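Below is one structure, written out as structure tokens; comments come after it.
For this depiction, one protein chain was excluded, whereas all remaining protein chains were kept in their positions.
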Amino acid sequence: MTLLTEKRTLLTVITEAAIEKNLLRDLKQLGVAGYTVLDARGKGRRGVRDAAWGEAANIQIEVICSRALAETVLLDFQARYYDNYAMVSFLQDVEIIRPDKF
Amino acid sequence: MTLLTEKRTLLTVITEAAIEKNLLRDLKQLGVAGYTVLDARGKGRRGVRDAAWGEAANIQIEVICSRALAETVLLDFQARYYDNYAMVSFLQDVEIIRPDKF
Partner (left out) sequence: MTLLTEKRTLLTVITEAAIEKNLLRDLKQLGVAGYTVLDARGKGRRGVRDAAWGEAANIQIEVICSRALAETVLLDFQARYYDNYAMVSFLQDVEIIRPDKF
């Protein structure tokens, strides 16, 4: 027996905990139906304004949606936050069941 | 030099923290050799019984195993929990080394 799955896109955004509320508001406005937030910590290059290294309270936000919506969110976040906040985003293909949930 | 890797399946299950013990018991009974649990929070559509939105204490469970076992777990969880609990699951291909560990 082979499971019937459908493809969706997993968007993962790792960024500063300080802007969590802003990001969740943006997700809702962009039409995202659900999200998961995990507390994290990390280190990496900052945006343009601050080239120094910082270790900080981070969050990891995960969204599963269509490829098109994931790209919309990514472009929106890039325009709003990439220059001023430490933010790393990436896309992955995932397989889901129960596509009515996404 | 190219690393020799083998393919396995990463099963990720995001659901309500309240049923963690049940899920870990199920995993053991289904033959899963190891798992990781991360605390999370999130928002999304609930199951059939509750179509409203809720923000709740969630967990993210990760299991790496064969594709067949991942599908078995996914079908089992779907049958047991999808109607009554907020649960999102997805499958991804991953590459591992040391296949004896999985």
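All chains are identified by letter, namely A and B, in their written order; residue positions are counted from 1 within each chain.
Here is the rule we use: contacts are C-beta pairs under 8 Å (C-beta built on N, C-alpha and C of every residue); 3 or more make two chains touch, one makes a residue touch a chain.
It should be emphasised that the depicted structure is a prediction, and the values quoted were computed from it without experimental measurement.
For subunit B, the list of residues touching the undisplayed chain reads 1-3, 5, 8, 10, 24, 33-39, 62, 64, 92-98, 101.
Not every partner is drawn; the one left out touches subunit A at residues 12, 14, 38-45, 58, 60, 71, 74-75, 78, 82, 88-92.
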